[in-house]
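One chain of protein is taken out of this complex; the other chains stay put.
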Amino acid sequence: MALTKDRLWKVYRDMVLIRRFEEEVEKYAQNGTIPGFIHLSIGQEAAQAGVVEALKYTDYKFPDHRGHGAIVLSSPQERRKNCMSEIFAKESGINHGRGGSMHVNDLEARNMGFNGIQGSTVVTCLGTAFDSYYRKANKMEGWEADDKDLDVTAVFMGDGTLGEGTCHESLNMAATWNLPIIYCLINNHYAISTHYTESHPQQQLSTWGKGYEVPSFTVDGNDIEAVIEITEQAAERARKGEGPTLIEFMTYRWQGHFSGDPAAYRPDGELEAWQAKCPLLQTKKKLMEVHGYSEEELDALHAEVEEEIQGYVKFSLESPSPKAEDAMKFVYMDREVEGR
Amino acid sequence: MALTKDRLWKVYRDMVLIRRFEEEVEKYAQNGTIPGFIHLSIGQEAAQAGVVEALKYTDYKFPDHRGHGAIVLSSPQERRKNCMSEIFAKESGINHGRGGSMHVNDLEARNMGFNGIQGSTVVTCLGTAFDSYYRKANKMEGWEADDKDLDVTAVFMGDGTLGEGTCHESLNMAATWNLPIIYCLINNHYAISTHYTESHPQQQLSTWGKGYEVPSFTVDGNDIEAVIEITEQAAERARKGEGPTLIEFMTYRWQGHFSGDPAAYRPDGELEAWQAKCPLLQTKKKLMEVHGYSEEELDALHAEVEEEIQGYVKFSLESPSPKAEDAMKFVYMDREVEGR
Amino acid sequence: MTRKLSFSGAINEALHQEMERDETVFILGEDVAKMGGDFGITKGIWEKWPNRAYDTALSEQAILGLCNGAAVCGLKPVAELMFADFVGVCYDQLINNAAKLCYMYDGQASAQIVVRAVTGGGIRCAYHHSQCIEPWLMNIPGLVIVAPSNAYEAKGLLVGSIRNQNPVVFLEHKLLYNTKSEVPEELYDIELYKAKVVKEGSDITIVAAMTMMAFAEKAAKELEKEGISVEIINPLTIFPLDKETIVDSVAKTGRLVVVQEGPKVMGYAAELGAMVVEDIFEYLKAPLKRVTSLDVPVPFAPVQEDYVLPHYDDVIKACHEVMAF
Partner (left out) sequence: MTRKLSFSGAINEALHQEMERDETVFILGEDVAKMGGDFGITKGIWEKWPNRAYDTALSEQAILGLCNGAAVCGLKPVAELMFADFVGVCYDQLINNAAKLCYMYDGQASAQIVVRAVTGGGIRCAYHHSQCIEPWLMNIPGLVIVAPSNAYEAKGLLVGSIRNQNPVVFLEHKLLYNTKSEVPEELYDIELYKAKVVKEGSDITIVAAMTMMAFAEKAAKELEKEGISVEIINPLTIFPLDKETIVDSVAKTGRLVVVQEGPKVMGYAAELGAMVVEDIFEYLKAPLKRVTSLDVPVPFAPVQEDYVLPHYDDVIKACHEVMAF
């Protein structure tokens, strides 16, 4: 399925936004401004932008630890800068700086955030999927209509994360109950240093889903059109109550596991081969060759994104740190915990 | 594959032994002599006797919680009575009565016992399988020969237990490393009250194993010849380092989940239909009709088993309880814990 | 006049009544729906509301994960762990997800879930079906642990737990299921975070929960005859502890005996002991006494299980010792 000209333009812009977002994060992580560990998604923009594009604002999104792209695109324009300032540990951060890179969530946009324990969100997502399933079954307020669509839940999980027992428990339950979940398996070939073929028996990881009799696919995760098409189909099934889908997106992370990892475990030339398959490059080519966009139009898009990103960075740098005592807030919903 | 006359006779005797063992255990559980919960395997004798028959004494066996059959057949003649007296909580019990029905282990016979947490042995068994794999890879003492067979590990697990995340982690690892494991999935249709089709998406649970590209089969678990044949093939592959096999044995437990459970959740007639497929009955028929054994010869076998079982029971009843203070032993291998 | 109801009946009634009142409450777990629970606690719910009672696979991580996610959307799940010991396989979902969700979501949402867990020894089920799990969870800010000792408390506390906005582990001691007490027919809730002064007294404070309350009450009576006045406190919410009530009591009596079923080492008695020696050292008249299980796994053989679990005589002995000090 080819996207319309406008839509391809839009998602190209989304991908450029991710790329530039990540590059700035990397810069400030490297120079010590951003604390903690940072996992960058450069090279994987299509799988993130495509999945978010295929979903509604009201669908639940569970980004993974390499999820800045899905995170920033999930939030509406006005809160995207707060996603970045969260990573900078600032009071203006969308979670007031208490979470950081691994824990940027925006419940209003149904970005449900990540949990640092790999595989944890893969079971939490059962619950968001269960919510509309339950409300509809019980004809709760707003859910009386027989033909009302379920809310879809999309969970991102890496090839390595598939090793966790939670993945099995989740797919087993989702498939038994036909829960509206899309398992977005981002196969970027490595879990830290370990190639997926060294820790899993399958040639393609989507084979795993077939063991549950769940529709399971492997697609080129760098082809944004393919990503959107397959995800839209999965979302359609999920909304109608036809159950989960597993999609393996084949892609590659250009950086090491975390910002600063030299990634010495990769064979020579592998990175370069994948860089040639850059999702932005591919899309740009299509925009120009198939849809007739000009170099100038693309430059204008890039400049616009640049301005936007620089706005986020400025905002992040200028925002103050949170108050130390605010660390005591919300341990419990209904009671205070003693501070200093 | 048809078994030889003698071998079929032998395994028939094994199954009768299990049946009578279980009936006596039930009797003494019901009258309060045996404490705790008891899970009986009546109706499932073929899957237990067949698997143990297909293995060597030196292969590792992990019985499940419904495992008295595999347990008693794993131990040599002279220790079988101690398996029963363990269930009776006696000092003569194979673990001095500290474990009971759920924890009867005989390390010398490589019956590695059960762990009350379902799915736990499904990962522990990776380790016994790993042992000879490791010793051979490192050419350790006794393992220098290239053609030396690996020790096989057989782990019993129920249809319900397959819900645990450990099952995934185990099969994933075993398949990746080609560990010598036979996953003996005893599908007796229920996990307590829950039919396997209500908690799993697959029509046949062996489909699950195919998701790992592991040889996976479903066989009639009440047909002892089929059980032995498929298990021997799996053991052969495992010994040669060709990796794990998943076998789903279709069978049925006649009693409720535990001794005393009325099993009201079963539809009318289901039990009777399965009783007609009794593994003992089927084998007895074959012994008489195909192999020409006479009613008298079978009576003699039954009488012999009866005498043996009554010996176990007498021994169990007459054995004293363990010493209370012995509860303090072996919390640590190398240090004492303070008692009263 | 209120009727007498069993502990299990009281829990069942609490579920029925609160589910009647609040359509966002639902139950899930292994065999909780059609069978009504392995211990029969959830009987009749599935029949009444087939879409609000879910039998699950043996997938405790998925069960708790589902609870956490559903709670964030505004549902109120009540899950059953057939045996509390199984917390081991879903520990991460409790401590790193449920307990931290409110914090991670910066107060925008929390894991308002109840995990009913069948706890304790005494039924000859050995190592993996007999444990007291509260100490495994008490180092985790964000969690709540509730432990009723009779049917009246069970009903009110379960309702209070369902309405509490935080993740609650609700401990049901299997030996209490058949015990009876007076239980109002109407729906009521007991406030969490409040310890109950079961009996006032002036010489010794005994803190006990669940089945150990029976030891405490019997001991108080026996000691009363000797002229020793015992104050009994039942924490009810074991975590976070109602420090004030407990500390005030010990400040008054000067003597603390904690009766706790689980092993001694790092049981909740440890926190109580530390609390008083930290906060009201000057009021203490005698050493802390902890009457507990021995520090071993719970063995199967009845003589051994009985040897390992706390002995009533030791409560009396401990009280005599603190008085004689």
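Labels A, B and C are assigned to the chains in the order they are written; within every chain, residues are numbered from 1.
Keep in mind that, in the parts below, contacts are C-beta pairs under 8 Å (C-beta built on N, C-alpha and C of every residue); 3 or more make two chains touch, one makes a residue touch a chain.
As the structure is a prediction and not an experimental result, all values here were calculated from the model.
Asks: Check the options B:Asn115, B:Thr218 or B:Ser319 and report the residue that touches the missing chain.
Replies: Checking each option in B:Asn115, B:Thr218 or B:Ser319, the one touching the absent chain turns out to be B:Asn115.
Asks: Touching the hidden chain in the complete assembly: which of C:Phe26, C:Phe39, C:Tyr54 or C:Trp136 does that?
Replies: C:Trp136
Asks: Going by the contact rule already stated, which one of A:Asn138, A:Ser199 or A:Gln233 would touch the omitted chain in the full complex?
Replies: Answering carefully, the residue with contact to the hidden chain is A:Ser199.
Asks: Can you list, in ascending order, the subunit A residues touching the missing chain?
Replies: Spelled out for subunit A, the touching residues are 35-37, 89-90, 96-100, 102-103, 115-119, 160-166, 191-194, 198-200, 264-265, 321-328, 331, 337-340.
Asks: Spell out the interface residues on subunit C facing the chain that's missing from view.
Replies: Contact residues on subunit C toward the absent chain are 85-86, 88-89, 91-92, 95-96, 99-100, 103-104, 127-128, 135-136, 138-139, 141-142, 239-240, 262-263, 265-274, 276-279, 281-282, 284, 286-290, 295-297, 299, 325.
Asks: Hey, which subunit B residues sit against the chain that's not shown?
Replies: Subunit B touches the chain not shown through residues 95-96, 98-99, 103, 105, 107, 112-113, 115-117, 120, 122-131, 134, 137-138, 140, 165-166, 169-170, 172-173, 176, 329-335, 337.
The rule we apply is simple: only the chains that are shown with their structure count from here on.
Asks: Could you state the distance in Å from the CA-based centre of subunit A to that of subunit B?
Replies: About 45 Å, centre to centre.
Asks: Any chance you could list the residues of subunit B touching two or more other chains?
Replies: Correct list: 163-166, 198-200.
Asks: Please list all residues of subunit C that touch 2 or more other chains.
Replies: 56-57, 59, 61-62 - these are the residues of subunit C that touch more than one other chain.
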